[in-house]
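Got a structure for you, questions after.
The complex is shown incomplete by one protein chain, all other protein chains being positioned as in the whole.
In order of appearance the chains are A and B, and numbering begins at 1 in each one.
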Amino acid sequence: MKHFIATAVFILFSGVLLAQEKPYNVVFDLTSKDTADQKTVIRWIRGITSSNPAAKLEVVLYGQSLDMVTKGKSIVAYAVEEFAATKNISFVVCAASMKRHNLNVAQLIPGVTTVPDGIYEIISKQGEGWGYIKVAH
Amino acid sequence: MKHFIATAVFILFSGVLLAQEKPYNVVFDLTSKDTADQKTVIRWIRGITSSNPAAKLEVVLYGQSLDMVTKGKSIVAYAVEEFAATKNISFVVCAASMKRHNLNVAQLIPGVTTVPDGIYEIISKQGEGWGYIKVAH
Partner (left out) sequence: MKHFIATAVFILFSGVLLAQEKPYNVVFDLTSKDTADQKTVIRWIRGITSSNPAAKLEVVLYGQSLDMVTKGKSIVAYAVEEFAATKNISFVVCAASMKRHNLNVAQLIPGVTTVPDGIYEIISKQGEGWGYIKVAH
């Protein structure tokens, strides 16, 4: 009997421990049209992935930040395309923001993907235990 | 006996599953006096609630953002009053910030409420599993 309780307690606390350990998963919230913010995110991604190859990083772009992932407008196009091609880094654009800015999928830098709702994407990642960083300065 | 363990495990994993599913609950952190940020929050609320009628949204105002919910100063007064009258949307002002800005409750747009401490309100919502979005651009 004690065994069964011990098992239940063990399972429970395993869950607690799992919930406490912190992999390097971050969702970056980027709404800024300021190219300094956009260059900063790229620098952070480069720094994080060089030290933590298993880090999962996602940049969610909505609001005024869409130039960063738009062909012919991005000042970090090469880096976005390079990073977006890797397994652990995603650039995700809010489709509602794209519509508002008359932007279509063909205009996005290769590898950049879309979600219907950028805010929901962010809070979903938060709900899965990802870290959250608002990019602003 | 197996039944009891199965029950315990089921309850445990139900808890885990419940913790993972993500309702559309968001607390917006607004400290900006920039009216562009204030209009942006209104646009987001309109977009979210039209697609997700059950979404619970709370805007916490502190720092420099109080004009947004002040009679005669807000440029989005009508929308604030309209949304604040609905069950799932709240505009909550930090009383400490109000005191600092010599603002009293009678000056707030109808439906806007107060909390003693805006930061504690935000982290409490985070602790309850709400998503967090800092409004800035």
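We take it that a contact is a pair of C-beta atoms (placed from the backbone, for glycine too) under 8 Å apart; a residue touches a chain by one contact, two chains touch by 3 or more.
The model shown is predicted, which means the values in this text are computed figures rather than measured ones.
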| item | value |
| --- | --- |
| Absent chain, residues of chain A that touch it | 1, 4-5, 8-9, 12, 16, 20-22, 24-26, 40, 44, 47-48, 51-52, 129-134, 136-137 |
| In chain B, positions touching the absent partner | 4, 7-8, 11-12, 15, 29, 31-33, 63-64, 96, 117, 119-120, 122-124, 126-128, 132, 134, 136 |
